[in-house]
Each structure stands twice: as structure tokens, then as C-alpha cells.
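Here the complex is missing a single protein chain, while all its other protein chains stay put.
Think of it as A and B in the order they're written, each chain with its own count starting at 1.
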Amino acid sequence: MTNQRLVVSISPHIKNGRTVRRMIVTTIAALAPAALWGFYQFGLDALALVAVGITAACATEALITRLAKKRSSLGDGHAVLTGLVLALLVPAGVPFWLVIVGAVMAILVGKMPFGPLGGAPIYPALVGLLIVATSWPTEIRSYVQPTTAPVELKVEGAADAETPRDAVFIDPSDEAEYKTADLFLGKQVGPIGAISPLLLLLGGLFLILRRVARWQAPLGFLLGMGLAAGIGHALDPSGCASASFHLFTGSAMFGAFFLCTDWSSTPVTPWGMFLFGLIGGGLAVLLRIAGLPYGAVPWAIVIMSLATPIFDRITPTPFGKVASHA
Amino acid sequence: MRTLTQEFTKGLWEQIPPFRLVLGLCPTLAVTKSLEGGWGMGLATTFVLVCSNILISALRNVIPPKVRIATFIVIIATFVVITELVMKAYTPMLSETLGVFIPLIVVNCIILGRAEAFASKNGMGRSLLDGLGIGLGFTLALAVLGGLRELLGTGKLTMFAQANLDLTIIPLGEGREFLFKFMVDPPGAFVCLGAMLLLMNLISERSAKAA
Partner (left out) sequence: MDISFFRRGIKLSRRARPGKIEQIPPPGRAVLSLQQGSGPPAEPSIEIGETVIVGQTLAQCASGSGADLHASISGEVTAFEDLHFPNGTTVKALVIEGDGKDTWAEPERDDKPLIASPGELLERIRRGGVIRQGSETKSLAEVIGEAMSPRGYLSSTGSTVAKPVRHIAVRFADQDPHLDALAAMTETIGDKTADLDLGVKVLASITGAEQIHFVLDNKQETPGLDKLADDNDYAVLRLDATNYPDLSSPMVARAVSGKEPDTAFKRVHENGILVLDVDTVLETALAARDRRPVVSKLISVNGPEGAGVFEARLGTPLADIVSAAGQKKEIGKVVLGGPMKGIAHHTLEFPLTKEISGITLFGRDQIDMAVNDPCVGCGLCSMVCPIRLTPGMLSRYCEFSSWDLAQEAHLFSCIECGCCAYVCPAGRSMVQFMVQGKSELLSTRRSES
């Protein structure tokens, strides 16, 4: 047993086997039910869009790492996730080139300039999404009639780029036509992957149970949206839809569980995460009522992401320290 | 000591303002929505830069050092007012495109920077060449940036709107204004500027490696 070469390293000498790749695969798995529901509702077009988005994102990342002579980072799966999230956040009727441009921009502008995974100050998929959404405000609203939806899609509402609404139907007068249960079960019009609050909720809970995401930011986000919409609805029922309507439409659930729980673009401290979500949720409702023709939730989260370093300063008091000093 | 030719040519590559000096970024980002805006802003700046460089160089021995910045500003402001009035009179459309950024040339760091760093220390001939070189470099950079953004953003290249001189490179469908609107939006300016910087650095790195 003598003279053998022994490895020396710092403690701890065991790890729990968690890797970035495994955590991203878990996230993709958590998104899968909602995506499958989207494929069912919107048909093969939706599937093709997702495939195109993922391919474009991976190709861009491969190309850039090759050009920059860096180690290929495709293996961690983040490019796949980026393409997937981007494609799930657009309606099924958008042209293919829009998803391709979005995916390329997400990687080229949103991810790679900030170095390896973990540097991006804004969720890369959102960067891509918002670039294409501001560039082609009409095309991004190409909503498609789902297979099972109780109400016919109003095409003129969808095509009107100037209407300041998040999804097509966030208009208090439309609310009466929908049953909350239908919305919750995913019988509604919206982006491919974001129409089923139930499946997104289950996926999000799975992520939280697997400790890939923390519960503070989603809770804060849903609470923020609920409170803001509740107050708005109580003050002016004709100007603001009810809280459940806001929570179950558009990309609210998707944002709460899959965008607010991103790694580098959101805070890591408990109260930081909660406040991030809370303020972001309120902001999203505000933007929906009086703001943007498209993408209130993505915009709200992007704006909050820029404030992440501030939220990260809300650290808990360390063990044995006096609270006032922190 | 550089030769006179070098004094002129350094502004075109070696010290090209927005990319190498990284000065004068506000007009660079704000007015490069079109090719016309780019060269218009560049030429206006060049005029002010050359004139103020000559005058400051001429007066450099009589300006008291303690109040030199204020004096520089007064001299620069004079030429800016001249530029603004002339542009309003003869090129009203260009003047409208550039808007408030023409008066803002007063606080353009390139001009004050050259006045402080060069004109107040060198003779008039050198200062003229320096101003001309840096100014034309700025014009070139803004024109390239503006052209790139406009081409990607709208598919057109506006040479001079007043004379209806514009080229449609990529024809758009009926009723469409933009090809890729992000490029003519403010964030697109940052992305384009970053891309140009990357390209410049890449070229210099390659040539340094080759040398």
C-alpha cells in the first residue's frame, strides 16, 4: 500500500451529485406537461415551432463557442432550455423565422456576451422574446384557436398591435365569457406553453420539491399579482379584471414558476426573492392594465431582473450577529 | 513625434473616436438610426472640431490655464451655434432628424477632449489636421453604424432625405415600416456598437498577431 499516489483536496470530500446539467434537465422535465398540452391544443405547428426554437438556440451557441474557441457549453442543456422557453412563450401562429431570430438573439445578445452560464443579468430567453416582440408587434400576436376552447377567438383583437393588453382576452368585458375553471384547466387562448395554469403549477411544484427552484419568488409573484389585481378590481371592476382571471391567463403562471426562479437573473436571499416576486407581480398587473400591447409578465420580470443586485443586498442576519448590524 | 500625415490618419483607425477613444457615445447611440443621421452628425461635429481646434490652438498662449475649460466651452459653443443656424437654414430636414443633438455638440467629449489634450498644446497646422482626422473618423464610424442599423432595421439606406436620396436595399411588404425594429431602437444601438467594437478588436488582434 506504500508509494501509491493519493489525491489531496480541500473538504468536503463528498458531494450530493447535483450538477448543472441535471438541474436543467429537471427544469425541462417540469415544463414538459405544459408543453405537451400546448401541442395538443395547437397541433403540430406548435411542436414544429418548439423544435425550431431549440435547434436555433443550440446551433447559435455551438457556433459562438466554436468561433470564440471556448469549451462547448451545449452539454449543460441551457441552450435547449432557452430555445424551449422562448418557443413556449410565443403563440402558435407566429412564423418560423420569428422564433429563429428570437432564439439567435437570446443566445447572441442575452447569454453569450456575459460569459459562461451564470453571468446573464436577464433571463436570455426573455431577451430574445422581447427583441422579437418589440420588432414585430403584429406577428407576435398571431394567436391561434385552440382545439378545446369554449369561446371563439376574436381575430381582430389579436391583430391589433395597439391594444394595450397582455393576452388577447385580458379585457374585463371578456371575462364574463370565460369560466375560471376552463382557464385553469388550460382551455384558453395564449402562448403555446403558458395556457395551462394547472400543469404549470404542477411542474413548478415539482421543481420546488426537487429543490431546483425555491418557493419564495413564485409565491411572491402570485401574491403580488393577486393583490394588485384584487385591489384594482375592487376599485374599478370595469377597468381591471379579477385576480383569478389575471393569474390564470397570459404567461402569469409560467412567469411565476419558470422565469422568477431563474438562477443568475433573480436574487438568492429569501426575502430578496420574495420581494422580487411580489413587486414583479404588482408590476405585471400594472403593465397589463395600462401599458404594453404584449408581454406584460416578461417585461415585468425583465425590469425586476435589472434590480436583482439590490434585492441581493437584503441578506438574512448571520448566525449569532445582532440584527441591526446587518 | 508624428508626421503631419500621421496626425491626420490616426483619427481614421488608430484613434477612431467612438470605438478606440470610446468618447462621444451619446450622439453615437442616439442619432445613428439612419445613415443620414450618422454622417450629418459626423460632419457637424467635424466642422466644430476643426474650427475650435484652430482657434484654441491660436489662442493657446493667451488663455489663462485656470479658466481654460470655460474658454474652450465658449469657443466651442460659438461654432455650435453657427452650425445649428446654418443647418436650420439650408438642411432643415437633417436638422430636424438630429434635433437636440446638434446643440448638444457643445458638451461632446471628443471636442473638449481634443481641445484639452491636443489643440492647447500644439500648433495650428497640427491642430487642424488632428481635428480633421478625428472628425472624419467620427463621421465614418457614425455613418457605418447608422448605415448598419438602418439597413437591418428598415431595409433602407437614407443618403440625404431632403433630396430624396435613399436606396431600398431590402424591399418590405405593403404597409410595413420596419424590417427588424430592434436595430433602430435604443438597445439595438448598444448591441451594434458592441458588435463593431468586437470586430475592431478582432481585426487589430489578428493584425498584431500577423505582424
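What we mean here is this: a contact is a pair of C-beta atoms (placed from the backbone, for glycine too) under 8 Å apart; a residue touches a chain by one contact, two chains touch by 3 or more.
As the structure is a computational prediction, the values presented were derived from the model and not from experiment.
Peer 1: What shown chains come into contact with the chain that's not displayed?
Peer 2: Contacts of the omitted chain with visible chains: A.
Peer 1: Out of A:Ser72, A:Thr147 or A:Thr317, which is the one that touches the chain we can't see?
Peer 2: Hidden-chain contact among the options goes to A:Thr317.
Peer 1: Which parts of chain A face the unshown chain closely enough to count as touching?
Peer 2: Within chain A, the residues that touch the unshown chain are 1-2, 4, 6-16, 18-20, 22-23, 115-119, 209, 211-212, 214-215, 263-265, 267-270, 273, 312, 315-321.
Here is the rule we go by: only the chains that are shown with their structure count from here on.
Peer 1: Centroid of chain A to centroid of chain B, CA atoms only: how many Å?
Peer 2: Roughly 40 Å, centre to centre.
Peer 1: Which residues of chain A touch chain B once you look at their complex with the stated criterion?
Peer 2: 101, 105, 109, 113, 131-132, 134-136
Peer 1: Given the complex with chain A, which residues does chain B contribute to the contact?
Peer 2: Residues in contact with chain A: 178, 180-183, 185, 187, 191, 194.
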